[in-house]
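All protein chains but one are shown in place.
The first chain written gets the first letter, and so on, giving A, B, C, D and E; residue counts start at 1 in each chain.
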Amino acid sequence: MRPNNRANDEIRPVKITRHYTKHAEGSVLIEFGETKVLCTATIEEGVPRFLKGQGKGWITAEYGMLPRSTHTRNQREAAKGKQSGRTLEIQRLIARSLRAMVNLEALGENTITVDCDVLQADGGTRTASITGAAVALTDALSKLVEKKKLKSLPIKSRVAAISVGILNGTAICDLEYTEDSNADTDMNIVMTQEGHLIEIQGTAEGTPFTFEELNTLLALGKIGLDALFKAQDSALSQ
Amino acid sequence: MRPNNRANDEIRPVKITRHYTKHAEGSVLIEFGETKVLCTATIEEGVPRFLKGQGKGWITAEYGMLPRSTHTRNQREAAKGKQSGRTLEIQRLIARSLRAMVNLEALGENTITVDCDVLQADGGTRTASITGAAVALTDALSKLVEKKKLKSLPIKSRVAAISVGILNGTAICDLEYTEDSNADTDMNIVMTQEGHLIEIQGTAEGTPFTFEELNTLLALGKIGLDALFKAQDSALSQ
Amino acid sequence: MRPNNRANDEIRPVKITRHYTKHAEGSVLIEFGETKVLCTATIEEGVPRFLKGQGKGWITAEYGMLPRSTHTRNQREAAKGKQSGRTLEIQRLIARSLRAMVNLEALGENTITVDCDVLQADGGTRTASITGAAVALTDALSKLVEKKKLKSLPIKSRVAAISVGILNGTAICDLEYTEDSNADTDMNIVMTQEGHLIEIQGTAEGTPFTFEELNTLLALGKIGLDALFKAQDSALSQ
Amino acid sequence: MRPNNRANDEIRPVKITRHYTKHAEGSVLIEFGETKVLCTATIEEGVPRFLKGQGKGWITAEYGMLPRSTHTRNQREAAKGKQSGRTLEIQRLIARSLRAMVNLEALGENTITVDCDVLQADGGTRTASITGAAVALTDALSKLVEKKKLKSLPIKSRVAAISVGILNGTAICDLEYTEDSNADTDMNIVMTQEGHLIEIQGTAEGTPFTFEELNTLLALGKIGLDALFKAQDSALSQ
Amino acid sequence: MRPNNRANDEIRPVKITRHYTKHAEGSVLIEFGETKVLCTATIEEGVPRFLKGQGKGWITAEYGMLPRSTHTRNQREAAKGKQSGRTLEIQRLIARSLRAMVNLEALGENTITVDCDVLQADGGTRTASITGAAVALTDALSKLVEKKKLKSLPIKSRVAAISVGILNGTAICDLEYTEDSNADTDMNIVMTQEGHLIEIQGTAEGTPFTFEELNTLLALGKIGLDALFKAQDSALSQ
Partner (left out) sequence: MRPNNRANDEIRPVKITRHYTKHAEGSVLIEFGETKVLCTATIEEGVPRFLKGQGKGWITAEYGMLPRSTHTRNQREAAKGKQSGRTLEIQRLIARSLRAMVNLEALGENTITVDCDVLQADGGTRTASITGAAVALTDALSKLVEKKKLKSLPIKSRVAAISVGILNGTAICDLEYTEDSNADTDMNIVMTQEGHLIEIQGTAEGTPFTFEELNTLLALGKIGLDALFKAQDSALSQ
């Protein structure tokens, strides 16, 4: 039995709080059960040098965990003087996912930086980050429309992300920490609202997985993602 | 007139939420008006090398601001690869203040690390950090007593901190951002519950200040600190 | 038509030269067409601190590109003072893949470090690295058997890796640089000799991809991987 | 009894040698007893980016200790690759103090960098640095007047700095190392020649201090500062 | 007897392979016996800031060793986050030597960066680097002539480099690793094709050397250098 009697295709309770902090153009606290991530989106005029003069915008992301967001304290990356490979890998994933949801030409020469900071970790921080960041990004883009900087929202199709995995031979959706740390296979899926894939990253931590298991996991992920899109819709409609 | 019609010796509404996150031995969200800081206290066995074998404990602190806790986004220190002088200065101040409230011999060879992370900044982040950290530290020390690791709370006298300053020739207490950024003199006072001074740091940003003004500021600070100690008492009694 | 008239499911000519340099316990130059990577495996006694005393071994990997392995010169990471996110991401992928092919308990408290250094890049450097590293690792493990440090080769199932992608709507296998830089979807697949999946990473650089396209890509990857396993077999049998 | 039979309000012999090295626009060796600091002031045209186009000047400072200026050797910060929190804190204090003594509008778009390098440390290196730097800065500003770059000295009021503290219950002025390392309270005061306060930083290293003790320390500091201003006057009149 | 029965004034077999990799404007694999270094030369328009507007070109160099080019694995400098003193010293030597062979005025505002990466080390990596880099640089300069960017080759006189040393009281030329690691004196000589000295660096690792021994070493070096110039001539004439 899963913790809290969850069904294998059931995600944890999702809570999306918009306008969580006041300075950022988009600010969302997203909770996947006990995992809590603060996602803020900042609009700045101009683009990085490699894009200058092309009339296109840019979206980038940074990710961090507060030192005691985890069971035992992790050393602060600012104090260590460098970000870990895991951090860099996650923030590259978040940024790619968000860029895929936006029409960068329509954004014009603006840069949006999304910061995902984990206040409390209980598995799935990268999927919560992407799902919450998509809402914060939507809010920031709406600000540009309100201020008449853009005519319409330059969103192609909103994204969300879910983790799926195989634990003791069973495929399950939205793993929490106790599940994640024992799973044989761990996969993250980023999908658009229209059901197309943006990113898929699956890793066999223990036993390798078969092509059949991959398809089972994908189907399970689709169910979780549909639930997440509903949670995003509901938050954005308030 | 001050924002929100505050009197010159009046502090902002203070809100102290204990057990804000679940992993840390002490976890406090402190709010000084719109300034919000998450303070967590982590207990680890052992002490840094320079203290080994002396039977004494150690308390250290780290401070950080989320990139968009401020009006415009600050570059993430983990990405820059180093902490600014301001950050180092603040975390040294927090750590000295907390060490002054604890009997380190009675703590035994344990280290407590307090992390103060600013979720939203509106002036006074360092004084909110110290005031909230004192509560988180108290909670963490209580855990050591509960677990029979210590016989009694090794606290000499709890601390709190307040800022005072001179704005347009008037001495005021607990400056918020719009006040702080225009003040001529800015002073931080750390005091014990018994009314003794732990730390005093005053800086003339513009016009120098006189010895008389210094005494006015100290008196104003004492009023604010008494209000903060009440807020701490109230939070800890729940 | 693909460059060199390759069929969509056809990999580039693969050349695996063992014992390419003389100091390393395993040293392989692998060529995927014009992509050339030198993979060396180094055996050292002992394991990292987090594994001490568990009787298990460890495998780690590092990846680098010579500054002018590419069309235009990249700044040397040693001179910049840090490895890029891309580099860290690739070397974490290589290491995970190699660890999946070895029985770490049977390896005993030894660490094997695999260095993959790209001498010339033309697309697919990470898949060439994994495929060549698997051979270098096999050679290094064989040395431990020869020297009677191990009774038998602690290999569960050798691994290889291939890239697949969608270019102008067509799924193709083993993309070279001119294809890779224009592809809409780019996917890397790491598989065991027995046909089980170790890692799958797919990214929509442009248009998102469908679940059907994903399955087409996986099938294409399997064909390429079978060819790579033959090339490894052939090299190891000499 | 204090070392060398000093009275509690008596500073150590002060020696200020101008033109100590030949390249800098201002170069002063200041000695507070056995503490020796070389202070050089460098004029450069232009200002940091955040000040460009405002017609104002800037003053900044850096501080360092030679590795064996102290009883035991400290690791060289250039070799460690970063400056300590203490170093950053001190150089920020020096810079703020010096900026307070200059009319930055009158300075025009020039930057003056003051380097304070401790050749020999025996307590009070930061107060000696500020007191010597004020003279070096004055010499550098005089050069700008001599060269007709400025019409008159843009000095509002020269600054000096002194340490005071409580040792074994007694308030004393200008602590040397053996006193400083045992003091309960340590305070640094930066004052203008006109007797106004620029900066005050007091820390209870052991027992907290009372508001009365604070006033005693301030009075003692004033006596020491008056002696320092005389020493500066005398040096500048030669 | 020397390894492989070499005479004291005899260099190891030299092999120079031009066009070793395809992207660089000059790409040479040079082998001094078992020492193998890949030297690539990259042309970029423009010059460093300190040379702008002077109509002169610039030549710079970087040096690296692959982690397992040596008997035991060296930590990767990119992973350590800094280049060692030895690396910096060698790349400064290579760059100075190459600049001496080129008429920088005739080169115009172009920068050529030469990368020397050691694939396998067996003594003499810096002399092999200089000797191979001189050929790669020649090829790159020829490209500029071919493309009509320059009218003629801006080469004053090609350079080469050799090591000489005293081992067990005997002066020998072109030391390989087993000799080098036991030599009392180790000297590197960089000379032009016309027999003039560019650089000489001699170090007594054990017993100091006399002025007479110095002259013996120089004579020996000249013999080795003549052989190297022939090898360069031969490679360049193909």
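Please note the rule applied: a residue touches a chain if its C-beta (ideal position, glycine included) is under 8 Å from a C-beta of that chain, and two chains touch if they have at least 3 such contacts.
As the structure is a computational prediction, the values presented were derived from the model and not from experiment.
**Student:** Need the list of shown chains touched by the one chain that isn't shown.
**Tutor:** The chain that is not shown is in contact with D, E.
**Student:** In the whole complex, what residues of subunit E lie against the chain that is missing from view?
**Tutor:** Considering the whole complex, subunit E reaches the absent chain at 82, 85-86, 88-89, 91-92, 96, 100, 157, 187, 191-192, 194-204, 207-211, 214-215, 218.
**Student:** Residues on subunit D that touch the omitted chain in the whole complex?
**Tutor:** Answer for subunit D: residues 21-24, 27, 34, 36, 38, 40, 42, 44, 62, 64, 66-73, 76-83, 87, 113, 115, 117, 119-121 touch the chain left out.
Basically, only the chains that are shown with their structure count from here on.
**Student:** Give me the ID of the chain with the smallest distance between its Cα centroid and the all-protein Cα centroid.
**Tutor:** It is chain A that sits nearest the middle.
**Student:** What angle, rounded to the nearest 5°, describes the rotation that places the Cα atoms of subunit A on subunit D?
**Tutor:** The two chains, subunit A and subunit D, differ by a rotation of 120 degrees.
**Student:** At the place where copies subunit A and subunit B touch, is the share of residue numbers found on both sides over half (same) or under half (different)?
**Tutor:** same
**Student:** If contact pairs are compared by residue number, which of A-B, B-D or A-C agrees with C-E in over half of them?
**Tutor:** A-B
**Student:** Measuring centre to centre with CA averages, how many angstrom lie between subunit A and subunit B?
**Tutor:** Each chain reduced to its C-alpha mean, subunit A and subunit B end up 33 Å apart.
**Student:** Where the centres are mean C-alpha positions, what is the separation of subunit B from subunit E, in Å?
**Tutor:** Centres of subunit B and subunit E (C-alpha means) sit 59 Å apart.
**Student:** Could you put a whole-Å number on the gap between the CA centroids of subunit A and subunit E?
**Tutor:** The mean C-alpha positions of subunit A and subunit E differ by 51 Å.
**Student:** Could you say which residues in subunit B touch two or more other chains, in rising order?
**Tutor:** Within subunit B, the residues that touch at least two other chains are 81-82.
**Student:** Hey, how would you classify the chain contact layout here, line, ring, star, complete or other?
**Tutor:** Drawn as a graph, the chains make an open path, so a line.
**Student:** Of all possible chain pairs, which ones touch?
**Tutor:** A-B, A-C, B-D, C-E
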